[in-house]
Structures are given as C-alpha cells and as structure tokens.
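Left out: one protein chain. Kept in place: all the others.
Chain IDs A and B follow the sequence of writing; residue 1 opens each chain.
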C-alpha cells in the first residue's frame, strides 16, 4: 500500500464529500413537495389560446411585468375582481403592464357569455383540462401571480383583491 | 502506543506497526499482553488495522474517525433514536392535501405539536441532519470495511501452520494433553476426522504441526453485506436525481381520458368497479359496514403522438397498453406505474339525449345529443330550432339574483335555449332546461318557463338516454428508475448476512512437541459447535474429553 493507500483515502473522502454533500444539499434546497410557487421562482411556461384562437405564451411577454390571474365564472370573488382588473389594466396599460386572465377550463359558451357581460379588454386565455392550473399548483380561486419584468415571481395572492390591493402591487411591479 | 516499537517478532517476522499478534507465529507482541495469561483477542487475527502515526494529518483524523467501529455503533444508535422522534406525531408527508401543516400540528396536538413542527420533526426523515446521519453511516460502512477487509485478507491468505505456544494456549478453546506413539500418525488420524467435517488440513513438513480450517468465506459475509448496504444507500440517493423519480395522482371519472402531468401519457378509465363483502361473509362485528372486497380500474394508457401542446388542437393519442388495475396489480409501462389509490362512487352526468315534445300536436322530435360540456350551439328538431344561449354546471342564483354556477362540475346542470318554431315569436322564446329531475323540481322549471311550458317540453325518455360516469377512480402515478439498483443492493446485502451468520470460520491449530499436544482453536461465532466438533474428533483418536472442558474462558465474540 504505502503511497497508493493515501491516494485511495483521498479519493474515497472526496467521493464521500461530493455524494454526501449532494445528499444533504438536496434536502436543504428541496422545493416544498406541495409544488407551490414561491417569490423569486420562475413561473411555469404555458401556451394558451384566447376565444378568437390566438395563441399566447408567457415567454411572449418577457421583459414586461405580467399579472397572471386564474378565474372561473363559478367563483364569485373572481367575478367581482374582474372589473377591478379591467380598471387597473386601463390605468397601467401604457406603462407596459400585461394582464393574462386564465379561465379554469370551463366550456366555450360559458366563457363567451361571461366576457360579453363584462367587456374586458385584457387577454382572456383558456386552460384545457386543468393543465396550466395544476402546473401552477393552484389550491383555491382566485389566485393571482405578479411576475416581474425579469420573469421572476414577485408575489402570489390567493383570494379576491380590491382595486387598491392590485394598485399597490402593480406599483411595486413597475418600480423594478 | 505511538512510541516507535520493535515490531520484529522473535520468529523473525517483521510486522507492521500496530500489530497485536505476530502475523506469522501468532505470539503476542505487546509486552503487557505477553505477561498476561487471559485468552487473546482474535479480532481481525490481531493484524494492524490502520496505520498508526505520531503526527496524524486531517485526512488521517477523519479517516480514523470513520474507521472506528465504536463511532459506527454510536451513529447507528443516534440514527434510531432520532428515527423514534419522528414517529411521535404523523409526518407531514402522510397528508396528501394539506397546504398548511403548521395549523394541523397546533390544532391537533396543541403546544407540543407546535414545538414539534418548529423543531422540524414533522419532516424528520427529509431533514438535513437525518440525511447527514445516513451519509455518515454510509461513509463509516465504506471506511470501516476497507480498513479491515484488506489486512484480514492478507493475514488469512498467508497463514503460518506452526504457531507459538502462547498463541495456542491462550485461545478460547484449548486442549493440552499427552499423545502416545508417533506424533505424525496421530496427527494424520485426527486430521482424517476433521476432514470428514469439512475442514481443509495443512500440515508442516515435520508432520507434527497442523492447521485445520473451514468456512473461511464466511469472514467475507459482513463486508459483502456492507457493499450491498452501500449500494442500497446510493440507490436511494439516486432517486433525487431529476427525472429518476415521479409521484403524482390523477383523478379519472369513468370514460374520461386524462393527461398524466409531466409526461406524454394519457390514461383512460373505461370503468371502475368495486365489490363489497355481503353480510354472510362478514363476522357479526362488521355486519352492515361496507368492507370492500375488490376494486379495479379498467385502464388504457395512451401516448400523445401529435399536437401534444397545441392549445387549438386536441392531442392525437395512440394506445400503448391496457390493464385492469387492482390493488396489488399496477399498470406498468416502461418504468411508469399506475396504482389504484382511492375511488369515489358519486356519479357524474356526462350527457343526455332528450326529445322535444310539441304539446299542441303531440309530435315528438329527437332525441338530440346534449353533452354537459361544449354542446353544439344549435339543435334543429323538425320545425323547431333550439339555440343554446347559456349553460350552467351547478345552477344557482348569486347575491344579485342573477343566474350563476357554483362549480365547474355538472352537479346541477341547466341550459337556457332560445326556441324558435311554429307559433312562437320570430326572435324566439327562452326555455330553461334542467336535465336532472331533482333540479327541475327545486328550481321549478315549469314556472320559470311560464307559457312556453304549455307549448313544448324537453324531456329524457328512459335511462338509456342518459350518459353518466358511475364512479371516479384515483390513481397514483409513479416512476422510480433507481428501483432495480435498490433490489440488487438488498440481495447482495442479504447474501452477505446469511454468509456471515449461518456459517462460521473455524480454525484448529495444533503442534506436538515431544509427545505433548497443544491444541488451540478459534471460531468467529458459535464456540459451542466448535468445541463439540473437536471433542468428537478427539474421541475418535481415543482422547475422551467433555466439550465444555475445552473452554478456556474468555468472551464469546
């Protein structure tokens, strides 16, 4: 052995250090298993169509602040906050704010009737088979994701919001 | 210990520093050990296990730390003690849907629960310190084994036959006596007996010294076991490599095809069935309670071949396999496994095929197809036209009295049609239709529709015109690429364990000097069996001795 012994020792200790470090590291930096997004995360990509068949991707709006709002006609707080988003959208539209309102996989007629009723100018996208909703780890509705222009999540808000709530956050979103 | 010592034995053999018993003749090398007359420690045959240095470097220190069996035992003890802590309250991962575990611990277990959560014990087995302990055990497994198996291998592969008297007389199993007649003949006679018991015999050139040995392979058992365990631990670790492991759930109502998240696969449940035990099959205490006997999902697995993520087109699926998923019988396809997890027997309405009745003439038109979701917007029925104006999955009136839906599941579906036809206003008249009888009554369909209710009726004739899913199955989708390594590790480990515990390495040394027989024997376990074997062999050569008399005291290591 002699010299080769020392070499073997060093190789084994380095291997232990790397493998063990990896094992402990994965526990420390593990995402919470419940799959929810946290501030600073990159939100999952999606490609969804609006009622007219135009396809939008999240990456289309790179470099711009984006609000991703999940809504359904069956969810009263969602319905109540839609006009508030409309006003906020008009207010901040020129500063580059984009609002993507993703419907929770309802059928065409329901969405059409709903949009007709509220006269909404921002993009209404339609999820299919709850795919996008799941990838965002949604648990209750409405949930709104404020995404900074660098593509990172600033905040995820669960529950209905007043215009003031939205306004405060959009200001923070645009200041960056 | 660290003082440079004379490691040259009187037999002329040069031993490594740290050697306890001369590697050649077996004489104790340490002076205090030479003076005592207690049985010798035969662990690792008394060879030097690790290099002893006067000035150990950090590497030596770390190495020596993990090379200690005592440290290994401490690690094992700490591990099982902390594992105990993790069983006090349920772990977080035992809840499937609990986004606020801290609330659970505080509300269910009060202050102790709160502390339990705060200390991170609710995730004991994923915590950095628990994994850290496992890593240290793994390290210890590698280093301990390596430091022992190599010297042991060397010691066992070059054994001296003629041993020192001190070595023989201070074994745990010893016999000393007189041998009459020719020493060589006696040894041959004795050796023949041992051979029958499976010993390999080595005699030296004089014929008056002998080494009988059997089951040496059992000495490698613990090390093989350790290799298996290391492989097992590495396989567990490999599961954290992205893409090696997956664990999600899918909810599939009868007849639906659902995408498996994160894969290119879709699963369809053709039918879910559950059987319950009937009362005759149950003992009294369980009668009247539903006790499932068997449940199964007729599942079909599809792979998406085209238009997989195009939101404007529906994906094109190709069947890859089908299987009736039972509780102990998952669907398996290329490492993907679908397990029966749970079920729900609430039926779900999918579509109805109603007819339109003209009440004035008695004519019946239809039936037409009316799915709950994404129905055609215009239905032509004889002279009538139904234009779908709105639909609701779970009809209700909101706080302002406007119609709304409470969910996206067809729990109380409602359709609003604009009806055009003979005798009706040219712009059409609204007609509200509830497919479910209970809703018809609850929301008084006829009074909503007023006069039109006397002119026409939309109704379903018979159950054959109702299409519904009887049950919903919950499947657990899993993938685990490390699994085969895991089983291999387990098998190797078991082989090592069995080798090491069910066989014992037995050695018998003897030498005859001027008619005086000195016999010493060693076994790594089960001295009882060794004594019995020696006594039986001695008896055949005419030496009667009680097995127990061979015991020289000392430890049953």
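The criterion applied here is as follows: contacts are C-beta pairs under 8 Å (C-beta built on N, C-alpha and C of every residue); 3 or more make two chains touch, one makes a residue touch a chain.
Keep in mind that, in the parts below, contacts and distances are computed from a predicted model.
*Asks:* Can you pick, from "ABC transporter", "Energy-coupling factor transport system ATP-binding protein", "C-type cytochrome biogenesis protein CcsB" or "APC family permease", the UniProt name of the chain not shown?
*Replies:* Of the names offered in "ABC transporter", "Energy-coupling factor transport system ATP-binding protein", "C-type cytochrome biogenesis protein CcsB" or "APC family permease", the absent chain's UniProt record gives "C-type cytochrome biogenesis protein CcsB".
*Asks:* Determine which of the presented chains are touched by the chain that is not presented, and list them.
*Replies:* Contacts of the omitted chain with visible chains: B.
*Asks:* Check the options B:14, B:57, B:107 or B:444 and report the residue that touches the missing chain.
*Replies:* B:107
*Asks:* For the chain not shown, which residue from B:205, B:284 or B:464 touches it across the whole complex?
*Replies:* The one listed residue touching the chain not shown is B:284.
*Asks:* Which residue, B:13, B:43, B:202 or B:322, contacts the hidden chain when the whole complex is considered?
*Replies:* The single option touching the absent chain is B:43.
*Asks:* In the whole complex, what residues of subunit B lie against the chain that is missing from view?
*Replies:* Touch set of subunit B with respect to the missing chain: 41, 43, 69-70, 72-73, 76-77, 79-80, 83-84, 86-88, 91, 93-94, 98-100, 103, 107-110, 112, 124-125, 247, 277, 281-286, 291-295, 326-330, 337, 339, 476, 478, 483, 486-487, 490, 493-494, 497-498, 501-502, 525-529, 548, 551, 555-557.
Criterion: only the chains that are shown with their structure count from here on.
*Asks:* On a C-alpha centroid basis, what's the spacing between subunit A and subunit B, in Å?
*Replies:* Between these chains, centre-to-centre, one finds 34 Å.
*Asks:* Mind listing the subunit A positions that touch subunit B in their complex?
*Replies:* By the definition above, subunit A touches subunit B via 1, 5-6, 8-10, 12-13, 16, 19-20, 22-24, 26-28, 30, 33-34, 36, 47-49, 53, 55, 72-74, 76, 79, 104-110, 113, 126, 128-129, 131, 134-135, 139.
*Asks:* Considering only the defined contacts, which subunit B positions touch subunit A in the complex?
*Replies:* 51, 59, 62-63, 93, 99, 126-128, 131-132, 134-136, 138-139, 142-143, 146, 150, 234, 237, 240, 258-259, 261, 309-312, 373-375, 377, 388, 390-394, 398-399, 404-408
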